[in-house]
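Removed from the display is one protein chain of the complex; every other protein chain stays in position.
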Amino acid sequence: MNDMAAIILISVGVLFNIFGCIGLIRLPDMYNRLQAATKCVTLGCCSILLGVLVHFGIGSAGFRALVAIPILFFTATVAAHALARGAYHFGTKMDKRSVKDDYREAVK
Amino acid sequence: MTSFLNILLYIQIALCAACLYRIIRGPTIPDRMVGIDIFGILVVGICGIITVQTGKAFILDIGIAWVILSFIGTLTLAKYLSGKKLNE
Partner (left out) sequence: MRYVTVFILSMIFWLLITFKFTIPNIAAGAVASAITAAIFGRYYFYNVYKFLQPRRWLWFVVYLVTFIWACIKANFDVAYRVLHPAMPIKPGIVKVKTTLRSEFARTLLANSITMTPGTITVDIIGDEMYIHWIYIRSEDPALYTRMITGRFEEYIKKFAE
């Protein structure tokens, strides 16, 4: 029973990772790629670690997986902020389809 | 069950190859850095799947250390992008 639930959680995680990587390849500019990839891949890996927790139950390995989940969330989101800000200051252009840019006045 | 986990592991490694495609092909430097960041997160998923396969808990420690190191690396790259000194 536990094994079945773990396999289902890990499969869902890998499916989310596939969506994220398709977004990484297909979307047109850097900010959109960062959005798709960060969201999907972070939640996918958290789902895989949740599957590890279900598979091992309460114990040494399970608690390690439980500790890894909040670390993954915080580091992935903060790294995404830093990359987006750095890319804007570097001068990366936004896609042609963009309609609004409030940040330009703030940087000057 | 083990063969199914093997298939999932191969899919995950193929996704790492997709990140490598973005790193090699990316038209600008920030695109490559996004690829590096996502690569670091995907490796943690690989560590989780290998832990379930082999039943050895220490592989998860490798995953945690990998997350933190990849985070520091991404922060350094972002600092480099925004054109500041590293001690700022």
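Chains here go by letter, A and B, matching the order in which they are written, and residues are numbered from 1 within each.
Criterion: a residue touches a chain if its C-beta (ideal position, glycine included) is under 8 Å from a C-beta of that chain, and two chains touch if they have at least 3 such contacts.
Source: prediction; values computed, not measured.
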Listed by label, the shown chains touching the absent chain are A
Subunit A residues touching the chain left out here are 16, 19-20, 22-23, 26-29, 31-32, 34-36, 38-40, 42-43, 59-60, 63-64, 66-67, 73-74, 77-78, 80-81, 84-85, 88, 94-95, 97-103, 106
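Quick note on the criterion: only the chains that are shown with their structure count from here on.
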Averaging C-alpha coordinates per chain, one finds the centres of subunit A and subunit B separated by a number of Å equal to 11
Counting only contacts in the complex, subunit B reaches subunit A at residues 1, 4-5, 8, 11-12, 15, 18-19, 21-22, 28-31, 33-35, 37-38, 41-42, 44-45, 48-49, 51-52, 57, 60-61, 63-64, 67-68, 70-71, 74-75, 77-83
So, in the complex, the side of subunit A touching subunit B is made of residues 3, 6-7, 10-11, 13-14, 17-18, 20-21, 24-25, 30, 33-34, 37-38, 41-42, 44-45, 48-49, 51-52, 55-56, 60-61, 64-65, 67-68, 71-72, 75-76, 78-80, 82-83, 85-87, 89-90, 92
